[in-house]
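Selected chains from the complex are presented in situ; the others are not included.
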């Protein structure tokens, strides 16, 4: 059994062996970033049992291995924004805080999921005026329950996104998957929109670091687009590994122990949350979303269960 | 001893008798409203001992007989505003509340004293975005301590007042005395400013009901200035007498009992809070502010104390 944090690198592909259990983030249904195709193929050819952390999901939709990372990333996006708004970092010199007699900084967050909610909490805590742009009505009401009157929520549409870019001192993209069902749609936010609409000295943080959503390339360092500082640093949680690592380990442990105790077959059969994370079994794609994204043949896990009913 | 709520009316002047103690609101240093000159004269000629509720003041500046009325008036100003913003009342149809996906109503309050703070609390509680315009830096910090990040405070100047009128759905004037030391200055807010700057269907509430501050005449009913509903109803607390009356009575009682116990002379001598409320003694003006406002001769109370040292 291999328990990893990051998806296997090409040099690790030859090490994968048939029947071995691999626990890892795989991200095979996300983004346009190259490389995942090769990973999918390696996972098929090796014949490993591959379980994707990010797909394990409880009945109420909670993703226990994604939540800690999302919470951390959302929090850090605001800390980084607050730092890069300072004058020595070429920012406009705004404080994400509340000083009597001075209107507070405007923080606009696109997306009210775990990352966006975490960013909103942090920005509110620091004292900003916070606007969340969210397209799901159900979620808008949950945000209202969570934040009460402290946050402004607006419905996500092009006009409100543009308005948000214009007024933001700090704009955070916390949208990860944008309507994949509608195929290869254009990015929600283009480089030109950032450059032309945002204020001089403002900061744009892209937590998703996915060009399919925001048309900017990820980079380990902040950079400028026009007069705007852009932060699109991949894997923010690794910056605070002392917290991120045990948070992830705690969350993985029960699943690893269950597989160790019962074997993978019994474990996924009895634990539907874990089953949702199962991507590959001995060369077959057993997750429908992965099959569709990677344009591979789908093999329902039910078939395995039926064949091995007496296990 | 006469204990009244409202200042004596002209028909009551003849009833005042020499040496009698009168407890009442007198308001002799405020506004431009006619009538107070006559009252001052009646109080002098009658020879009463007149104590003005609104001037009794504790060491830390708290006015125990004004505070309940101010708190009530500030609260009601928002309730009235919320009511008159509704469409059947010719308002623009805005809710002073927070509905997910809809930017909240903007409530702008001029003045962060007891009335303004009470109005801000109520408007915040209902869900508005609240801005307080205040000129005193010390007070700005106290408002920040009180409201944390929930309210936006801006420094009071002409630009910020104009900006406030423009953005407000509900604008509340909670400034009562505007720099009296600079003499007959023009009103802070003119009829034209309301008419030209405010949005169609917005509401303007003037709690001060003093033309010297806002250039509108008090009226028992709301009326329109252009497309703006204006509420300048005098004596708002009387609308909720079931609360206002006992609140005032509770606050007056200890002073009345002290005077009843000790006589007025000993009471004001021993209680400096009460002394601050003493306006007239047997035909003499013993309060400096009243003397200046009414252009009458000032007679220091110290003289009485010295003359009666052995009382």
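The letters A and B name the chains in turn, as written, and every chain counts its residues from 1.
One rule holds in what follows: a contact is a pair of C-beta atoms (placed from the backbone, for glycine too) under 8 Å apart; a residue touches a chain by one contact, two chains touch by 3 or more.
All figures in this text were calculated on a predicted structure; none of them were measured in a lab.
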Assembly size in copies, with 2 chains present: 6
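The rule we apply is simple: only the chains that are shown with their structure count from here on.
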Distance between chain centroids, defined by C-alpha means - chain A, chain B (Å): 55
Residue ranges of chain B touching chain A (in the complex, touch as defined): 98, 100-104, 124, 127, 129, 134, 137, 140-141, 143-144, 148-150, 152-155
